[in-house]
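One protein chain is absent from this view; the other protein chains keep their places.
Chains here go by letter, A and B, matching the order in which they are written, and residues are numbered from 1 within each.
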Amino acid sequence: MPDINTILFYIFAFLIVSFSFIVVFAKNIIYSAVSLFVTLFGTAALYILLRADFLAITQVMVYIGGILILLIFGIMMTTRITDSEIKTTNLSSVPAVFVSAGVFVILIIVLLTTKWNINPPVENDVTVNRIGNLLLTTYLLPFEIASVVLLIALMGAAMYARKK
Amino acid sequence: MPAAVQYIIIPLVKVVLIQITLLIGVALTVWLERRTAGFIQDRYGPNRVGPFGLLQPVADVVKLFMKEDIVPEKANKFIHSLAPAISVTIALSTIAVIPFADPIQLFGSEFKLQIADVNIGILYILAMVSLGVYGVTLSGWASNNKYSLLGGLRSSAQMISYELSMGVAVLGIILVNGTFELDTIVQNQAGWKWNIILQPVGFLIFLTAAFAETNRTPFDLPEAEQELVGGYHTEYSSLKFALFFLSEYANVIVSACVITTLYLGGYQFPYLQTFGLSPVLVSILQIITFLIKIFIIVFFFIWIRWTVPRFRYDQLMVLGWKVMLPLALANLTITAIIVTLLK
Partner (left out) sequence: MIFIFSNMVSLDYFLTLSIILFSIGVIGVLIRRNAIIIFMSIELMLNSVNLSLISFSSFMGDSQGQILVFFVMAVAAAEAAVGLAIIIALFRNKETINIDEINILKW
């Protein structure tokens, strides 16, 4: 009898992988978006399994509540409902599969040949406090720069999308 | 207590109890809204079905069940059916982190009157609020109707804009309380120290944003009848329309719960613990206090809806970005300064 953690891992892994296939191969772009929703949610669930509860919620807020909504917005503005992409396959699909398989094999080799450092996990660990402390001490400068990046992106996006 | 009971059975019982209460609350709110609208507009409102018309929501649901479910021919059928489901799921799952009373001691073990005591409760609420856009946006797009699409686009823009001020307003609470845990935040509000007193501006911003997030008047542009027919649910009928209806009212109740928890002292009745009552009685009184507070907020929502006219779209955006957001940021800065000085 596998323990409940393993079962949960397999359920979410299965969800993530199958729905990410739909994201990539769906003919209708809105199905890609909805599948991406499931994939991102599954990843957030895995984060909780990994005790990163703060990032799991941030994932839901930023990726699902922000980025994906923007993408759906983009879809609504650029695609009509009856459209479906006719030319899904491309001349480059065979090389693409090779490249992707190559990436996969290389990464798997790296995974198998490396001895990963593993420390015993800390029980009942609250990540929010530690992340907050790190962000405002060690990583203060990157944190500030990230906020400047966000501000610039906001202004840039507003400028691009404005009618000339 | 065996682990299976502790981690599966008890949460399940809590979920069922709280969801049933929420659904009954939705039915009562629908009735209350129609009766209040009647009184405000100097007419009776529904008063035929059952005592005072209290069974009117039941009759409505039965009527909606009987109706034909129409899906537009050119609509995207899958998304068209998925959207109301997403709406309802998100509306009903936000309540999971709301604490209803102090923990109760029963049969030698402690029960928290809260489905999930997570240490990031506030973030969970904000995340769920940000997901609320999906049902509306997807339904607007999938109906393949210009009114629906406009309603969907408007609502996403509106909800995203007001989410921002809502988040910044909540940051004030986090600064004052130093925690994300809703349970602790409520306990910190014992006595007179309600957050509405410590954060009056934040409360106003949060309340306004809550109106916008639930798409209620004066921010009900997504479904402005005069311009957009029914907005995003123009093409919905029968049970799917009922689901949207349910999620709208569930959202109202859940927002009332969140506002109460964050700003109005949650389940705290001032100085109740000092009266020397038995703990179980205290908990029951706290639940009643919580329900009364929720009722007041819900009534306020209804009252506003039938007395204040709708904003124009550009006014809405100006209010969101040029008034609320700067105000929220100023509130945050001043709170941060005061918290630092008082430390």
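Operating definition for what follows: a contact is a pair of C-beta atoms (placed from the backbone, for glycine too) under 8 Å apart; a residue touches a chain by one contact, two chains touch by 3 or more.
For clarity, every value in this text was computed on a predicted model and none was experimentally measured.
K.L.:
List the residues of subunit A that touch the chain left out of this view.
P.N.:
The list for subunit A reads 3-6, 9, 13, 16-17, 20-21, 23-24, 29, 32-33, 36, 39-40, 43, 46-47, 49-55, 58-59, 62-63, 66-67, 70-71, 73-75, 77-79, 85, 87-90, 92-93, 95-97, 99-101, 103-104, 107-108, 111, 116-127, 130-131, 134-135, 138-139, 142, 146-147, 149-150, 152-154, 156-161, 163.
We take it that only the chains that are shown with their structure count from here on.
K.L.:
Taking each chain's centre as the mean of its CA atoms, how far is subunit A from subunit B in angstrom?
P.N.:
Chain centroid spacing, subunit A to subunit B, equals 28 Å.
K.L.:
Flag every residue of subunit A that touches subunit B in the complex, lowest number first.
P.N.:
Result: residues 28, 30-31, 34, 37, 53-54, 57-58, 60-61, 64-66, 69, 72-73, 75-76, 81-82, 126, 128 of subunit A touch subunit B.
K.L.:
What part of subunit B is in contact with subunit A in the complex they form?
P.N.:
74-76, 78-79, 82, 118-120, 123-124, 126-127, 129-131, 133-134, 137-138, 140-142, 144, 149, 152-153, 156, 160, 163, 180
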